[in-house]
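One structure is given here, and the rest of the page talks about it.
Only a single protein chain was left out; the remaining protein chains are all shown in position.
Letters A, B, C and D mark the chains as written, and numbering starts fresh at 1 in each.
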Amino acid sequence: MFGELNLNLEEEAAMVLFGIGFTMLLLHRNLIKKILGMNIMDTAIYLFLAAKGYIAGRQVPILTDGVTDPAAYINPIPSGLVLTGIVVSVSTTALMLALTIRLYERYHSLDLDRILISMKQEEEEQL
Amino acid sequence: MGGILLAGPVFLPIFTGTLLFLLQPWITTPRRQTLVRGALLLLVLGNSIWMGALIAINGGESPPQVLFRLYGELTVMFRLDRMGSVFAGLVSFLWPLATLYAFSYMEKEERRPTFFGFYTISFGVTLGVALAGNLVTMYLFYEMLTFATFPLVMHPMTSQAARATRRYLYYSIGGAAFAFLGLIYVLTYSATGTTAFVPGGMLNPAAGGKELTLLLYVLAFFGFGVKAALFPFHGWLPKATVAPTPVTALLHAVAGLKSGAFAVLRLTYFSFGAALLRGTWAQWVVMGAALVTIVYASTMAVREVHWKRRLAYSTISNLSYILFGASLMTPAGLAAALAHLIVHAIMKICAFFCAGAVQTQTGKTYVTELDGLGRRMPVTFGCFTVAALSLMGIPPFAGFLSKWSLCTAALSAASDAGGAALPVVGVAVILYSALMTGIYMLSVSVRVFFPWRAAALPDRRDPDWRMLLPLLLFAGLLLALGLCGQPLLAALADIGKEAG
Amino acid sequence: MFLLLPVFFPLAAGAAMLLAGRRMGKSRALLNGFFLAAQALETVFTILAAALGGDVTLLSLTGNLTMGLRVDGVGRFFGVLTAVMWFLTAVYAVSYLKEDGHAAGFYGFYLMVPGALIGLDLAADALTFYVFFELMTLTSLPLVLHERTKEAVRAGLKYLFYSVGGAFLALFGIFYLAQAAGSLTFLPGGYFTAASAASAPLLLPAALCMIVGFGAKAGMFPLHGWLPVAHPAAPAPASAVLSGVITKAGVLAILRSIYDLIGPAALRGTWVQSAWLILSLLTVFLGSMLAYREPVFKKRLAYSTVSQVSYVLFGLGLMDPLGFTGALAHVAFHSVIKTGLFLFAGAVIRSTGRTRAEEFQGLGRIMPVSLGAYTAASLALIGIPPASGFISKWYLAQGALASGTGVFRYLGPAVLLISALLTAGYLLPPVIAGFFPGKEPEGPALISGEKPPAMMALPILLLGAAAVLLGCFPGPLLGWIGRLAEAGIVG
Amino acid sequence: MSFVQNFPFFSIILAMFSGIVSSVLKGKKARVLSICAIAATMVLSAAVLAYCAATGESYVYWMGHFPAPWGNEIRAGVLEGLTALLFSAIMLLSVIGGVKYTQTDVEPSKQNLFYILIDLMLSSLLALVYTNDLFTAYVFVEINTIAGCGLIMITQTGRSLTAAIRYMVMSSLGSGLFLIGLSLLYDVTGQLLMSPAQEAVGEIVESGQYEIPLLVIVAVVSVGLAIKSGLFPFHYWIPDTYGYATPTASAILSGLVSKGYIFLLIKFYYRVLSPESVVRSHIGNVLFLFGVAGMMLGSLRAIMQTDTRKMIAYSSVAQIGYIYMGIGLGTPEGMIAAVFHIFSHGATKALLFLSARGLYRVSGDRTDFLALRGSGYRNRLAGVGFLVGSLSMVGFPMLSGFISKLLFATSAMASPGKMLTTLIALAVSTVLNAVYFLRLLTGLYRPARSGAYDAGAGPDGAAGERVNAPGFRVAVLCLIAFNLILGLFSQPIVRAITEGLAMFS
Partner (left out) sequence: MSKRKSPQELGRYLKFKRWLAGDLDLLEDVTEDAVPVAAPEIADRLPARDSALESRCRASEEVYGPEVWPQSHAPGYAQAWRDRVALQKGAGDAQAVLQAQEKSLGFFRAVYKIMAVLLCGAIILVFLWTTAFLPPFGNPDNPANNEVPARYIRHGVEETGATNFVTGMILDYRAFDTFGESCVLFIASCCVQVLLRVDACDGKSAARTRIQQENDRLFEPKNDGILQQTARLLVPLIMIFGVYIILNGHLSPGGGFSGGAVLGSGLILYLNTFGFAKTERFFNERVYRRMTLCALTFYCLAKSYSFFTGANHLESGIPLGTPGAILSSGLILPLNICVGLVVMGTMYSFYTLFRKGGM
């Protein structure tokens, strides 16, 4: 199966990071760790995308001294996508951090299970 | 123009029922109540006469009238064929009498306009089931019947009534869901493309695997069988007796259950086709279920002490007579099933009305409390005894006729099918159940007319004329049918021949 | 059309009596007068109808099945027997119910039952027969319930459910025959021969169902449970009629279904016949044994009815002219004797209030005439030669020996003999205690009570005398029955 | 290029623009602007639908000066027009219906933020419907997620905050998977726009290269979007999310948001992957399996709930299971049934959430069975609304539920392998639906514990006093009418869907 593994090390690194980030986000109970996990996951995807755009031995896609031959530059599209992706990660992270602040302010805990339990107790007393 | 004529009897009661809801705040003074009551009775009577006229004019055969197209080739279509006119005739004959009876029965109850609203709507919906020209329309009205009748079961608004209603709803909707599968199968593989009823079945034999057809037929049979209180799914009926008697009598004994049985007949003879199903394992499964129900229900009836629940169990066993007739898959079987459908409707409604009359007059609902009532309420219990004897199948009364046609049909089916054992077992089961009927019905009559000397006689009188008239009418009809039932049996026989 | 009168007149009279019972109840004389007149009229109509014969169809049920009445030999015999016995018991009943408040009810239903019975006897086909069979059960039920005590009601219900159950069992046979034989009208010699029976697979089970089903009414073994309970619970005239006449309806039912529907040829030598014979013999022996051990006098007579009626069934089972004659003769004799015995029992209970057999010490002093008649009837029942019982038992034995039924040729007569001894064992002790009370000081005290009124003693005397006279001059009766036998058993 | 062809672009931009503008407006003005924007979108989509139906084929609209593989583009056809029309209609009714409840639930000063979220939710839904470019789809999926999270937490109660965090966690999982699928697809085909991607995928499939990556792409994208739309194994966030938000938010979230992702998944299957590669990857069977499991267990969980809000939420899980079962059938009829059920469920669920809130209001804001007993009399309109909604869920004839059940069943007949399981699943789940919906329904029309049933008298108002706001009345009546239209006159809609799907790929 790994016979024709043609050594795209960057993609493999990105995938390993993606796996770690994914599991952190899904299974960790601490909210901050979840957000960290999400960021790792996103950066892993952007690493993968950037790696895809790279062509060995070519320049940055900025027009240097009038050369408009495509063979001179690397593929600009992935970097464009990464730029957009980064902004998306920023906004999601900001939103989740804000949520975490509000939850901590209210339930004094970062552990999602504790939060759930105390939420139910709070509702219990309320009635 | 024909369409309006046929759809009229179905939608007039539905319209009147909804009108009654809207008028509810307006009906306050007793004068207005009597006015509304009279108007309602007139409307129901008019509707029945209209239906009767339709049957008479068209002689039981009328061209199909498409009302509107539901989806694709599924159309809501009414068509009066002979079998439909039999059921429609029966329902429209019984409903005015039941409404009259209900007027006096519901004297003391509150929320009467809503009750009578739903009561009249159910009349229209039952006629819808009878007049349906194709399986889809029948399924639509069959499902709407559940939703028109469940408020009636819930009418007493006690927690027990609520529980009964819930159980009734779950069973009916469950049944309808499985019947829906049959409808879909017929829709996909019908020879004519639409689900219009064709005597002798409309499935083209080549389509769909044989085993699959049989499996879906059995599923649909049990689906419609839920409303006909087949054994595994009969649980809701005894509990539904918590409803007022006009509901239990008319809807559960006559319109509701009968529409289930009628739907099964339509499914067997007019959609899947008896020829396709004769001699297959599906027939034996279906017949076996009907027989089990007969035995189970009649034995349970003997054990039951609550009078109306006892009659409910009796209804369950008698309904399975009809299903047994249907499962014979022969023209004679269909004729016998229809005969029992008609005769049982009259018998059972008479018995339930007696029970209702006793409950209003004396408030007694348990069989053990009825000692000596017969001497004080002779007319009511006279009619009850007539109904009891007829249920047992004692010859001078109509019950014997339907038992006779059922058993002879079963025995001839047995001999045609090369000595198959099940129909003969069926006859034995019917006779066993007749004995059980004798026990649980006549024990009431004997207890009532020949009480123990020591038992004090309650001083209750017979109910007023509005209750007695239907009772006497039914008892007389039973005797008349018993003595000269020949034309009816002949008519049903050729319906059977044509559809068998 | 004259044929309808004996059937529908009593029904109408009984109904009138029931409806008008309240108002007429005031003057007991008017009530009794109307009752006896109606009963007499009924007997006259029946005898006239029997004499005139004729045929009438009431209504047609389906294409080929019609319901109607027709007078034939067997019908005539049973009709006359029923009418006569019914009138005698009516006379007895009037005095027996003198001080009973609910007499009107009893009289009403008492009048209706003969209508059903005559209808039963004259039925032309199985359907009419079945209609009147059910009607007879329903109308005779109130007679059993008359006492309105707890045991009476329970006995009545048991009676109702046993007979209705039996009727439904037999109905299976009727359904089968309607489908297999095509028609249900009674045809002497039946519809099936040995050959054609093979083509109808379920014929034999159907026959057995009819035998056992109708046997319930005749008190045959499997469904005899109700008889010992119902008869004692009913008032004396009712139990007399029940034992004497109504059990005979069961016998007629079996006779019609075997001899006029299925046909003896189809059943001769089959397992159905041997089952039938075994059941009847078993009942004969069982009945007498139970009667022998039964202390209560009316219950003892009830058990005796169970065994005696099975004599008749055994005779019919032989399907042999001699056996047939013996059976029919025994029908007549037993009816006469058993009615007499029950009337006597009623008289004893009415005058002395004692119900147990061993309490009849010194009964002879009080009512010598009735006890004498009782003794005559008992001797007839046991089968002592001059009395009538002997003749029928003689013919039965002859029939058994002549019939080709293998082991039953000897087993039958042996059982009959043993049962005769047992009959003596349970009928004679009251006679001995009554006439020769004996002097033992520690024995039970002598019985005390007033003489039974004349109206009650007369029927008992008549029946006792008839029991003996019929035995002495059996000629005309046996001749008549012989002709019936020829007509009945063609095959 | 007739002017009508610009309308899809106009509707997206209009919605976005009204969102941006209402950031400076006050609550009331923001609401009016938002309602006008949604109504305008409805009109524009109706025009698009009419135009496409007339021309009979879909058209491509360049977003910029450059054609397909270079610049973005959106594609409008009959199905897109119809979906846009129905989505905006349901959203309009939910917003109008829930106006009073939004005022009570959301802080006064943050009302305008709520309407910003609504506008941007609308624009992202429209973009999802119209877009023909995968990356644009990802961007608008993100807008949708964040707006959805905003809608959930706007009430800022303990429950809604935890629901929001759990929703964000699961959604970002889904988006992560979707993005990784996207990048893999870009890497393998070099295309981001759907139509060129389809040719590229076609070539790859013939040449037999990258067989494993294609399989993983299909799996990852399907799982990602399944997580986001709340298919069975990933449905833990649904009960709290739909249950505890404002009625408008729950109606929009359950009715439209999850459906938007399903619509994108259908577009992905139709436009990017060729039909046989979908069949070969057996993703259809997996979705079918999860769909059926979702139907059953969703309804079972709903039965066990004591709180009606969570019960209605769990019923959404079951209904989403229906849709995925339709997709999983693999036959064109199955897809038509799934799309029809998207619309019918959207309408019914909006009706249910709105009338349920109306019922809570007259039962002292308590949501258990005991409190709701007899509330059918106290708030008559909400009672009737809930009645129609639950009857449609149960598949009562003449209502939309019946038609979708009918379509599912007929489509099941077409795929022999899955026929029996689908039919049995349909029947059993109808029964389960009946159990929990009608149990509540009978409870609604029973007198309160005190035995006397108080007709019409609300707890806080005299019998006559108006219990419901005018907006609520209009919305519930329109939704009931919409349900009836879907039920009785479903023929034109189904024909439009069939046409749309034909020209979709």
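Methods note: a contact is a pair of C-beta atoms (placed from the backbone, for glycine too) under 8 Å apart; a residue touches a chain by one contact, two chains touch by 3 or more.
Because the structure is a prediction, the values reported are computed rather than measured.
Asks: From the list D:I96, D:L120, D:L182 or D:V221, pick the residue that touches the absent chain.
Replies: D:L120
Asks: Touching the hidden chain in the full complex, which residues of chain A are there? Just list them.
Replies: These residues of chain A touch the chain that is not shown: 1-2, 4-12, 15-16, 18-20, 22-23, 26-27, 29, 51-56, 58, 60-63, 68-73, 75-80, 83-84, 86-88, 90-92, 94-95, 97-99, 101-102, 112-113, 116-117, 120-121, 123-125, 127.
Asks: Which positions on chain D touch the chain that was left off?
Replies: Listed in rising order, the touching residues are 1, 5-6, 9, 13, 16-17, 19-21, 23-24, 61-66, 69-72, 107-110, 113-114, 116-117, 120, 123, 127, 133, 135-136, 139-140, 142-143, 146-147, 149-150, 153-154, 156, 166, 180, 184, 186-191, 200, 210-213, 216, 236, 303-307, 366, 368-371, 435, 439.
Operating definition for what follows: only the chains that are shown with their structure count from here on.
Asks: So which chain is farthest from chain B, going by the mean of the CA atoms in each chain?
Replies: Taking each chain's C-alpha mean as its centre, the farthest from chain B is A.
Asks: Determine the centre-to-centre distance between chain B and chain D, using the mean Cα coordinates as centres, and give it in whole Å.
Replies: Once rounded, the distance between the two centres reads 43 Å.
Asks: Please tell me the distance, in whole Å, between the geometric centres of chain C and chain D computed from their C-alpha atoms.
Replies: Centres of chain C and chain D (C-alpha means) sit 85 Å apart.
Asks: Two or more other chains in contact with one residue: find those residues in chain D.
Replies: Within chain D, no residue contacts more than one other chain.
Asks: Among line, ring, star, complete and other, which best matches the way these chains touch?
Replies: Contact map by chain: line.
Asks: Taking the top-of-page definition of touch, could you list the pairs of chains it picks out?
Replies: A-D, B-C, B-D
Asks: Spell out the residues on chain A that touch chain D in their complex, using ranges where they run on.
Replies: 18, 21-22, 25-26, 31, 34, 38, 41-42, 45, 48-49, 52, 77-78, 81, 84-85, 88, 91-92, 95-96, 99-100, 102-103, 106-107, 112, 115-116, 119, 122-123
Asks: Of all residues in chain B, which touch chain D in the complex?
Replies: The contact residues of chain B facing chain D are 68-72, 74, 139-140, 143-144, 147, 150-151, 154, 157, 162, 165-166, 169-170, 173-174, 176-178, 180-181, 184-185, 187-188, 212, 216, 219.
Asks: In the complex, go through chain D and note every residue touching chain A.
Replies: 135, 139, 142, 145-146, 149, 153, 156, 158-159, 161-162, 164-166, 168-169, 172-173, 176-177, 179-180, 183, 186-187, 192
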